[in-house]
Structures are given as structure tokens and as C-alpha cells.
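Every protein chain but one is kept in place in this view of the complex.
Letters A and B mark the chains in the order given here, with residues in each chain numbered from 1 onward.
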Amino acid sequence: MSALLEVRGLAKRFASRAGREPSPWIIQNLSFSVNEGEFLTIIGPSGGGKTTLLNMIAQIDCASDGEIRFQSQIAPVNDLKALKPGLDCKIGYVTQEDNLLPWRTCIDNVLFPLQVQGKLNDETKARAQNLIRAVGLAGWENHYPHELSGGMRKRTSLIRTLVYDPPVILMDEPFGALDAQTRLQLQDDLLRLWNLGRKTIVFVTHDIAEAIALGDRAIVLTRQPSQVAGEHRITIPRPRDIRGIMTHPEFVDLYQRIRAQVQ
Amino acid sequence: MADTALTFDESAARNRRIIIRVGQIALAVGLIWIWKIGSQTAGELFFADPFKVWDRLIAITLSGELWMHTYETLRISFVGFVLGCFFGVLLPFVLRRMPRLTDAIEPYIMASVGVPKYALIPLFILWFGIQDAPKLWLIGLLVFYPVFIAIFAGIRGVDGRLINMARIAGASEARINREVIWYALLPFFFSGLKIALPRAVSAAIIGEFLVGNKGIGYYIEHSRQQMDVTGAFTGIVVAIALVLIVNSALTYIDKRLNAWRPTDRHMAV
Partner (left out) sequence: MATLNSTGGPGVGVLEGNALLGWLYSRRDQILVLLILIAGWHGLSLLLGTYWIGTPWGVAVRLYNGLLNGEIIRHSSYTLAEALAGFAIGGIPAAVLPFLLRRLPIVTAILDPFMVGGYGSPKLALAPLFILWFGIGLESKIALVAFTVFFIVYFSTLSGIRALDTKLVQMAQVMGASEAKVARYIIFPGAVPHIFTGFRIAMPYSIGGAVVAEIISANRGLGYLIQLRSMNFDTTGVFVALVAVCVVVFLSNLVVNVVERRLLRWRPPSDVTAQKE
């Protein structure tokens, strides 16, 4: 079975002014693949181009070289004008900042993609309500983003992407800015929700423990120019206990192996 | 390689600039052309012929009339401006020492901002006569408010953090006044100035509509009353040019003075 998402020899550097030296490669010769239903975590140092990578997969930025294949079809990454952000809603993207629309209430934000895609009906509205309840935001639907805490806004941003059910979801350090307690809670929520639908998730983080706790497979990226330094299969069985994961016998071994690869 | 397509294209940017320049010149020429057509169709009672306006402009420049009126307008703007600035800077410093008085009179000052100062011109004419005085009052008031508010906000902003820091570092009161407050106030003062100076000139012109027998405003209104449409247009062209020159000069000085400050291009108007 061929992979759902394939990245081959991807390379990226920003445009340089004519007459000046070309700017350094941010990503070079990056290749990996993601299978359907897989939870892939990508670990890398901050500033290593992880966000750029996700931007390219999500089609909001173009590549300097290489190709990206989605469902065995080549995605138009090389030409700025040919980009199709979100690839017709097949790729969802949970960004680092919550990017909620400040003028909409929590539930209106969650319903936003449905509204844009013309899929707003009773069934989808009910789905939104279920998601709101599932992440513990019940009762806060009619509040504006500035009235919600950071964790609540993150949760809203998360279910906003889940609500329209894209086959692949990209996540860019979504829990990075939260306190440890909230982070554990949200990791738990995420795995629970993922279990219900078994979507394909590509999750970027700089936190090794998080990568091990959440993923089926972890990929380590080098510093700029980023390449794949190594791949690790996470053999810890599911369902996983987020809070107790560190005591699992295989955890320490995995952690040390990954730690050695991350410079 | 796809990379070359992304290299920043200098020549494309240059082409863009050329297109914009050409577009602007074309638009300007187009507007003058419409002006000319307008004067022919609507009749010269409504729309002066642009070429006649140009001729008139040359004529009054040569005869010295232009200079006389411009000087008059600028003279009165300047005097009113100085008066307004003086009180606008003085008052906040005086009030700084008397917080209770400041709180007491503040609502009235804010309320007085809501009074359209131009509406007071007839009253000023009534009270102060038909010479310079009513215009000076008008200009003075229009300059006073932005300068006062700017300096006031500046002082409030400065008080506290920087002053405490300076005190801790051992600065004397006089030194604090001179260096910390003055330098901190400069950008505020300047922002007030940028509003106040063009306003002063505008106010002078509008004041001259209603009182006096010299100045660009007088020239415009007098021409209108005599149905000298060409003259009215000429005066307006001079008035617009004058204010725009003042604006540009201020913007230029501002850029030079504040070159070191990171600008937020979204705030630039």
C-alpha cells in the first residue's frame, strides 16, 4: 500500500536578491512518508524549518526543489501561483498560534470551516457541539476568544480543524505555549479524539517526551539545512496513558535514542 | 530548477515602479484635462479655465500680489501658532505640579475640545474687532489643543518609570527636567506639531474668508463675491499648494529627526 503522503527530496530556501549571495538552505533533501491512519511525530530543534515544512505540505508556501505527493498525485508545490492551500480541504492545519477569528464566538469559530465549505447543516452543527463537549468547552460556546484562556483557545482551534474531518491533519507544536497541566490534558484529549476516527496526523514538536507519548512513529530532523536524521518506531502499545507514559519500560530507551540524534 | 523562479526579480520591481509613476502622471494629466473640459461645458462662471488660472497665477506672482497675500497668511499663521504652542507647552508643565487642580478642570478641558472652534469666529469678530485679533484667537486655539494634549500625554507617559530610574541613578531635579523629560517629550511634541502647523495655516485662510482685507483666504472669498471665478480658483490652488508644502516639510523633518525609530508602516498616514 503506498503512503498517503510522501515527501521526496524536498528543499527550501528563501528568495535572494539578484546580485547577492543565495540565501542558505533551510531544508534540503528531506524525504519521508506517512501512511494512512498513522500518527507521525516530527521532532526537531526550534527554528529548524519545521513550520516551513508544514507550510509546504499544507500548500501555503512553495518549495525550491523536490516534490510532495498526496494520494500518489503530485501536489503543485513548486509554483507560487499554482498552490492550492489545504488541497481542497484534504489537509487540515492546526497552527502554532490559535488564529481564531476574534470577532466570532467560540462556537462560531468552530463552525467557520463548515460555513466556508457550505457544509453547515444540523448534522455538522451537532458534530461541532459534540466536539465542544468532548474537549470540555461546554458552556463557553458563546464567549469571544478574548474571554477564553490560552488553553481554551487552543482547544477551540483544534476542534475547528477536526470538525470538517480532513483526511490528513498537520499540527505545528499546538501545545507548546501551554502550561504542563493543560498540555497533558490536551494530549490526552487529542489521543482520545484520534482514536475515534484514526485520522492521519503529522505532529511537529520539539518535546521528545510528547513525540514518544503521542506518535506511532517519530522522525528526527537535523538543524538547518534540515534532513531526516532518523526514524523511530514507537512500540508502546495503545491506548496510551499520557500521564504515566514515562514509567513505561520502553520509554527511557526510546528517549535516549532520540535524544542522541537531536543535536 | 524551480529555485530560479523565486529569485527576487529586481527588474520586475523596477518595471512596477515605472508603471506607477506613469499612471500617476497620466492621472494628473487626465484630471487637468477633465478640468478643462468642465470649464468649457459648465461655463466659465462655474469652472475657471485651467490655462487662464495659470496665466492669472503668473500675473499675480509678477505683480507681487501673490507674495503680499501669502506673506499675510503665513505671518498670521506663525504668530497664532507661536501663541498656541506657548500656552500648549506651558500649561501641562504648570499643571504637572498640581494634580488636584488638574483633575478638577480636566472634564471641562475635554468638553471644550468638542466645541468646533471655527464656529466661534463670528463671536471673536464681535469681541475682538476686524483686525488680526479674531484670527489670532482662532489659530491660537486650534494650535493649543493638539499641542496641549500631546505634551500632557507625554508628561503623563514620562512620569514614573524613567524619572524613578533617573532619581535612583542620582540625577538632580533640574537634570531630570532637562534631559529625561525633554527628550521623552520630543516625539509627542512633534506629533502635536504635525497636526497643529497645517491647521494653523488652514485656520488663517478660513479666518480670512470672514474678516480682513488681505491674505489668501481673503483673495479667494473676495474673488468669489466678485464672481471672479478665475481668481477664486487661483487662490484655491495657492492655498492647497501652501498647506501641502507645509505638510511635506514637516514630514521630511519628521523622517530625518526620527530616523532611528522603528516605524510601524500601518500607522503611517
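Quick note on the criterion: a contact is a pair of C-beta atoms (placed from the backbone, for glycine too) under 8 Å apart; a residue touches a chain by one contact, two chains touch by 3 or more.
As the structure is a computational prediction, the values presented were derived from the model and not from experiment.
Undergrad: Among B:Met68, B:Leu91 or B:Ala153, which one is in touch with the chain left out?
TA: In the full complex, the listed residue that touches the missing chain is B:Ala153.
Undergrad: Hey, which chain B residues sit against the chain that's not shown?
TA: Residues of chain B in touch with the missing chain: 16, 19-20, 23-24, 27-28, 46, 100, 102-108, 111, 114-116, 118-123, 125-127, 149, 152-153, 156, 198, 201-202, 205-206, 209-210, 217, 220-221, 224, 229, 232-233, 236, 239-240, 243-244, 247, 265-267, 269.
Undergrad: Counting contacts across the full complex, list the positions on chain A that touch the omitted chain.
TA: 58-60, 85-86, 88-89, 91-93, 95, 97, 99, 101-105, 112-113, 115-117, 144-146, 164
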